[in-house]
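A single protein chain has been omitted from the complex, and every remaining protein chain is retained in its original position.
Chain lettering (A, B and C) follows the sequence in which the chains are written, and residue indices restart at 1 in each chain.
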Amino acid sequence: MSNDLVIGMAGAGGDGIVSAGESLINAVAREGYYAILTKSFGPQIRGGESSCRLRVATEPVRSSGDTLDLAIALSWDDFLKFGAELPVGGRTTLVFESDSGLSPQDLSVAGVRPAETVAVPIAGLSKQATGAERSKNAVVMGLLSTWLGVSGERIVAGIRRKLGKKGDDVVAANERAFAAGAAYAAEHPLVRSRKLEAPLGAASGKEAPLKVLADGNEMSAAGAIFAGCEFFGGYPITPSSEIMHLLNGEIWKYGGSLLQAEDEIAGIGAVVGASFAGKKALTATSGPGMSLKTEMLGLATIAELPLVCVNVQRGGPSTGIPTKSEQSDLFQAAFSAHGDAPRPVLAPASVAESFVTTVEAFEIAETYQTPVIILSDQEIAQRKETFDPLDTSRLKVVSRRVPSEGELEHYARFRITESGVSPISHPGMAKGNYLASGIEHNESGAPTAGGEMHERMVAKRTRKLDPLKHERRYFSIEGDGGAPLALIAWGSIAGIAREALDRAAADGLRVKLLVPRLLYPVAEQVYRDFFTGVRAGLVVEQSYQGQLYRLIRMYVDVPAGLRSFAKPGSNPILASEITERLLGLSAELQRQRQNEVEPQE
Amino acid sequence: MSNDLVIGMAGAGGDGIVSAGESLINAVAREGYYAILTKSFGPQIRGGESSCRLRVATEPVRSSGDTLDLAIALSWDDFLKFGAELPVGGRTTLVFESDSGLSPQDLSVAGVRPAETVAVPIAGLSKQATGAERSKNAVVMGLLSTWLGVSGERIVAGIRRKLGKKGDDVVAANERAFAAGAAYAAEHPLVRSRKLEAPLGAASGKEAPLKVLADGNEMSAAGAIFAGCEFFGGYPITPSSEIMHLLNGEIWKYGGSLLQAEDEIAGIGAVVGASFAGKKALTATSGPGMSLKTEMLGLATIAELPLVCVNVQRGGPSTGIPTKSEQSDLFQAAFSAHGDAPRPVLAPASVAESFVTTVEAFEIAETYQTPVIILSDQEIAQRKETFDPLDTSRLKVVSRRVPSEGELEHYARFRITESGVSPISHPGMAKGNYLASGIEHNESGAPTAGGEMHERMVAKRTRKLDPLKHERRYFSIEGDGGAPLALIAWGSIAGIAREALDRAAADGLRVKLLVPRLLYPVAEQVYRDFFTGVRAGLVVEQSYQGQLYRLIRMYVDVPAGLRSFAKPGSNPILASEITERLLGLSAELQRQRQNEVEPQE
Amino acid sequence: MTAINRAHGLTAKDYKSALKPIWCPGCGDFGVLQSISRALAGVGRAPHEIAFVSGIGCSSRIPGYTTAYGFNSVHGRALPIAQGIKLANPDLLVLVAGGDGDGFSIGGGHVPHAIRRNLDLTYIVMDNQIYGLTKGQLSPTSPKGLPTVSSSYGSIEDPVNPLLYVLAYGAGFVAQGTPADMAGLADVIEEAIRFPGFAFVNVQSPCITFGHEDSQLKHHKEILQTLASLNHDPSNRLAAMDLAQEYGTKLYTGVFYRRPEPSATYDALARERQKELAPKALPRERILERFLAK
Partner (left out) sequence: MTAINRAHGLTAKDYKSALKPIWCPGCGDFGVLQSISRALAGVGRAPHEIAFVSGIGCSSRIPGYTTAYGFNSVHGRALPIAQGIKLANPDLLVLVAGGDGDGFSIGGGHVPHAIRRNLDLTYIVMDNQIYGLTKGQLSPTSPKGLPTVSSSYGSIEDPVNPLLYVLAYGAGFVAQGTPADMAGLADVIEEAIRFPGFAFVNVQSPCITFGHEDSQLKHHKEILQTLASLNHDPSNRLAAMDLAQEYGTKLYTGVFYRRPEPSATYDALARERQKELAPKALPRERILERFLAK
C-alpha cells in the first residue's frame, strides 16, 4: 500500500490523456486524497503529443514529485518526447499499449530497468467495449481505478458530468470502456501493488470533507474577486490567459467590467485609469507583456495609483519558451522601470498561495497606493492542486484611504506625511479634484522641476513601502531554527525545497528553509535574522542567473557559504539534487571545522 | 589672476543669455582655454527664464564647478529661480542690472554676503549703443571680455558668424553694444580682479592648437559616424533628440539612412531590422523611451543581433523631470528585460568620452552580437565642453564576424562555440539563410522548447560577454594605489569625484578613485583588485537608491566601510561634500584603529 | 447648439484652474482651453464629475489648466486610460485631449480600438503639424517636404489624415475647428461632449514657435470654410470621407459626420450585462466555493 504515488501518462493529442488526468484528480480529491496534476504539451496547438503527471497522496503534497511510480504510454514515441518531465526509474511500473507491437525490450530508457513492464491492449479494449478506439482514455481510467483502488463511481460520475453535453451514447460508450479497463486490471493485478492507502479520516465512515481543486490561474482570479477587484484590463498571453477568461465569466456579476485591450500597454493603461477612478483593478500577463507594461508601471508608481499586475512567468528571454515554467523575471519585476521606482513584488509558492497572494497584493496596493507585481509561474498557474478550504477570515480586504471632510478642505493629493501615504480622492468626489501625472509634482499635484521637491517625493514614495519589510507573515520559515545550513526558495520551486528539507532532516542534516512571499523590497532584517547561525546554504531557483540570490546580496551581507543553485526553466530541479548539495555543503563545513581545530603545520 | 573661473548668468528667455554663453565658450576655446558650458531653462518652451554657467580654466576641467566666481543677473527674479544651480557664495562677484531699481541690499541670498556687488546699466548701455534693449547680451559679452581679459576680436568674430544671416544692421548693432560693454568694464574695473591667466602655451606666440568644442549628444552622433553606423531609428525625446537631429544631417552622406519612427518601439524595431540586414545601427532615447524599448532589447539579446541604444538619462520615474540630469536608470539598463538576458551597459564620464564610448559600444555590439546600452545623462549630453583632439587611432572600428565559405557549407547560425560567439550571416548572403527569432532555438535556428538546449543557449549568450569583464581599458583608476579610502563614481558625477579626489589628496587624505565605463556585466575582478586594501569609501551617484552601489554588491563582497552617497537628480553633488564625507570616513577608521589598539575594558 | 440650459449657473471661469499656462505667448492652445471651458460651461457638469485625460506634449498640459480631475499621463496613452476611467465609473464625463503626435504617432494604435468599442468619450486633438514640446520635429501630420530639426532635407513621407482615419474607424461624431473661430470651436466641442458615444474633434491649433507659416491663425482665417456653408450633410459618411480627403489642403470647420442613430456604447452594454448577471453572483467572500471538488 502506498501513501504517495506519482503517475505519468502520455499519448497523442487526440488520446484524451490530459482529460483522463483531470477526471482522476477530481475523483481522488473527492475521496479525500491530496493531489497535484501537471500537464504538458508539444508545440502544436492541436494534435501532437500531450501528457500529464498526477501525484496522489494521503497527506498534503508540495510538488509534483520526481520519478514516476506508474507510467502509462499510449504511444512510446510520444512518451519519450517528454524526457525528464516523465522520468522512469527503477521503481517505475511501466504500462504500455500492447497493440503498438513493441516488446518490453523496445522500451529503452537510458540506464534504467523499470520495476515492472506491463503491456495492455488499451486500444483493443476500447474497440471491444465501444466499437472504436476513441475511448482509450476511459480504459486507462478503468485500469487505474482498479490498480490504485480508487472508487470507480466517482470517476464515472465525473465522466458523466464532463461528457453529458455530448449525449447519452457517448457517455454510455465511455462507461463501457471504463468498465472494460477496470475489469482487465482486476484480472491482471500488478506484481508490485500500487494500491493507495485510504485517505486520512476515511475510517470515520463520513464523507471526506470537500477539498478545493484548482490551478494557480483560477486562484489568482478568485483572489481578485475576493479582494473586491472591479476591473480587469489585459491582453491574452500564454500561460496567463486563463485569469482573464475566468474573470470575464465572473467580474460582471459584481458590477465590474473587463477590457480585452488591443495590447498590453492599453490593458494596463485601462487599469491605471480604473484605479484613478477609484476602483480596485488588475492586469495579468507573461514576460513579453511585462516588457510592454514597463512604462505604465512607472506611471502608476509616481502617480501613486494602486494596481495589481500578475506575471505568470514562462521561459525567457523574449518569446522564449511560452509553455514552460521559469523564474527568470525577478530582476525585471523589481527593476524594469526607469528612475527610482521601487515597487512591491510578491510570489505565491503554491496554488493555494495564488489566492492568498492576490488578496495580499490588493491589500498592499490599496494601502500603500502602489502597483504591486505578483510573480506567478507556469507551473503553479497551470497545475491543478487540491487543498483544504482556506481560512479566509485572516485575510484583509482593504480599501484605499480616502480623504476626510477636513482633509478635503485644503486638499493636497500628494501631502508629504510621515508614513509617506497620502489620502487619495477620485473623480466624482467633490473637492478632491487634483491633477494626476507622470511628471514630478508638488504636494498639490502641480508639475515641478525642483530638485528639492523631487527628493522629498522620491523619499516619500520609497519610505511608504518600509512597513512591508517587517511583515513577517510574508515569510515562511521551517526546519531547525538553529541550523548552520539554510535553504531559500520561492515560487513553484519552494515546494521542491520543502520536500528536500524533509529528506535532509531525515538524513540527519540540520537545515532550515525560508520561503519569501515578498521578494521586493528586500526585507533586510528578516534575512539577517534567518542568517543568524547559518554558515552555508543554497538559494534554489529556476533561472540561469540565480536572480533572488543576487537580489538578496544587494541589501544583505550573506553568510560566506551561501551559494546560488539555479537552473534555467523547464529543466526540473529535483529534491534529491538539493539534498545532495546540502550534504556536500555539510561536508565542507566539517572540513573547515577540522582545519580550525587542528591548525595546519 | 585666475586660472579657473566659474561664471553664472541668468535672465528672461528673450535676453539671449545662453547665446552669450555659447559665443564666449567659442571664443575662449579658440584662445586655448579649457571650458565647460551648461545651460538651464525654466519649464516653458519659449519665454520664461534661462541661464547658463561657464567654467573657464587654463587646465582641463572635469565638472562645471560649484560656487560662482562671477554672477550676472539680468533679472534678479529670474536668477533666483535657478537656486542651487547658480550658487552665490562669499567669493562671488555679483553683477546685476542697475535699471531694475534694486539695490545691493535687495539681492538677498540666504546666509551669504558676496565678495563684491556691481550694478551695471546693461539695458541702458544697449539702448545707448543700438537704440534698443535687444542687445543686452552683447553688452554682457563686452563686460566679460574686458573683465576676464579675453580677446574681444574672437568674440566679435563669433557674433558675426552667428548673426550674419540676420543682416549687416543686426551685426553692427551688436558690435556697438559689445564695444559699449567692453568700454564700461574698462572704466569700472572690478575690485577683486577676475582676469584670466594666459592659456597654456600662449606664450609661444603661436596660434593655440584647435580644440574640440561639443556637447555629449553631438559626440554620441559623431562616435556613431566614426564607428560606421549606417542606420538610425528613433523617436524624439528630451534630452536625447539632438543625436537624431545631427545624424539626420549626416548619415545620408555615408549611404546610411534614418527613420523618425512612430514611437520608440518602432524606432528600435527598425534598428533590429537593419542589424538583421547586416548594418551597424543605433537608436537613442531617454527613460520613457527605454521603458518602451524593453521588449525589443530582449529580442535583440536572444536573436543575438548587434545594436547600440543610447539612453540620455533625465529625472525619473515616468515623465519625471525631463530637463534635468539623473543617474537613476542603471537598474533598468541592466535588468529591464524579462528572462535571463544580460547585456552590456556603458557610461561616458565626459563629453569626450561620449565619442569614445559610442565607438566602443559598436565594437562590443558587433563583436559579441548583442544590444549595448549607453547610459549618458542630460548633464553630459547637453553641456558644451572643450577638449584636445582625441587620438582616434587607438579606437577599434570592428565589424561582426561573418561566416567563411567553409562555415556556410553547413551553416548553423547559433553554433555553440567556446566563446559563445557564432558567425553571423545576413539576408543577401548566399547559403547563410536562417530563421532569426525571439523563440528559443537550436543551433540552426529552429524553434525548440527543450530545457537542455535552452540551458546551453542561455549559457552561450551569457558566456560570450565574459571577456568584457577583463577589459581594463573600460576602467579608469586614479589616486593613491594603496589607499584605504576609495571613491567610485560614474557618468557626469565622475568629474566631480575627480575634483574631490584632488582636493582630498591636497588635504592629505589617502584616496583612490575608480570610474567604470563598463557598468554591466559587473567586472568582479576589477572591483576586487581595486578594493584591495580599501577599508572605507563612497560610491557617489545622482540617484535616490544608489544604484551602482547596489549593483556592485550583487556580485562583489565590498569592504565593510563602503557606503552609498547618493542624491536624486538635479540636486547638485558638490566636490566639497564628497571631501567632507571622506574626512568623516577617515576619522571613523582612526577610531576603529584606536579600538583595536586599546582593547576595551 | 444655440439653446443651452445654463440653469446650473456655471461659467467658463469655473472650469479654469489657478495654474498659469506655460505655453508660449500666442500658442493656439490658449484658445482651445478657452473653448473647452466654454463648452463645459455649456454642458454644466460639476468639475469634480469630469475626468480630463491627456498624454504628453504642450497640448497635453491642458487638463492641469482646468478644475476637472486631470490626468496628465504618458505620451500616447490617454485613450486607454480614459477607457478604464469610463468603464470604472460610467457616470463621469470623460474628456481626452492631446497633440497630433501624441494621438496619431505614438498613440495611433489605440484610436481605432477606442472607436470600435464606442465608449462615450470626447477626444480633442490639438493638431499643430509639429512636435511642440520637444522643439520642432516632424509630426505625423506635417506636410510632405517640410524641413525641420529632424528632417534636415525635408520629410519624405505622406502625412497622416486624422479626419479620414477616424471616419474609416467608424467614429459616430467627427468634427474640426480652429481657435481662429473660437465660438465655432466651442460649439463643436460642446456638441461632441453631448454626443452619446465616441466623438472626435480635430483642432487646428497653431504652434507659434515651431509651426510652419501655413499653420498659423492668420492663414486659418483666410482659408477657413465652414461645412455648413458648403451645405454638407453630416449624416452622409461617404460625403464626409470625401471632404476629409482635403485635409492638409483645405480647412473645413464644423461637423463632418454625426451618426443619426448613435449605436449603443460599450459602457452602456457593460452596464446591461452587469445588471443581467448580478443575480448569479456568489458573495465575494464565498468565491472559493466555486472550486470545491464535488
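We take it that contacts are C-beta pairs under 8 Å (C-beta built on N, C-alpha and C of every residue); 3 or more make two chains touch, one makes a residue touch a chain.
Keep in mind that this is a model prediction, so the values were computed, not measured.
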Shown chains touched by the chain that is not drawn here: A, B, C
Option touching the unshown chain, where B:L196, B:I225, B:A284 or B:L509 are the choices: B:I225
Residue among B:P60, B:P104, B:G273 or B:G533 touching the omitted chain: B:G273
Given A:E85, A:E262, A:E443 or A:E541, the one touching the chain that is not displayed: A:E262
Options B:A73, B:V139 or B:M296, residue touching the unrepresented chain: B:M296
Which of B:K431, B:R472 or B:R528 contacts the chain that the document leaves out: B:K431
Residues in chain B touching the chain absent from view: 26, 29-30, 210-214, 218-219, 222, 225-226, 228, 230-231, 233, 250, 252-257, 259, 261-263, 265-267, 269-279, 281, 295-296, 299, 303, 355, 386, 389-390, 392, 426-439, 446-447
Chain C residues touching the omitted chain (full complex): 104-110, 112-113, 116-118, 140, 153, 156-161, 164-165, 167-170, 238, 241-242, 266, 269-270, 273, 277
Missing-chain contacts mapped onto chain A: 42-48, 235-238, 241, 244-245, 248-249, 252, 260, 262-264, 288, 318-319
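Here is the rule we go by: only the chains that are shown with their structure count from here on.
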Chain B-chain C separation of Cα centroids, rounded to whole Å: 39
Interchain centroid distance [CA atoms averaged], chain A/chain B, Å: 44
Touching two or more other chains - residues of chain C: 56, 74
Residues of chain B whose C-beta touches two or more other chains: 43, 288, 318-319
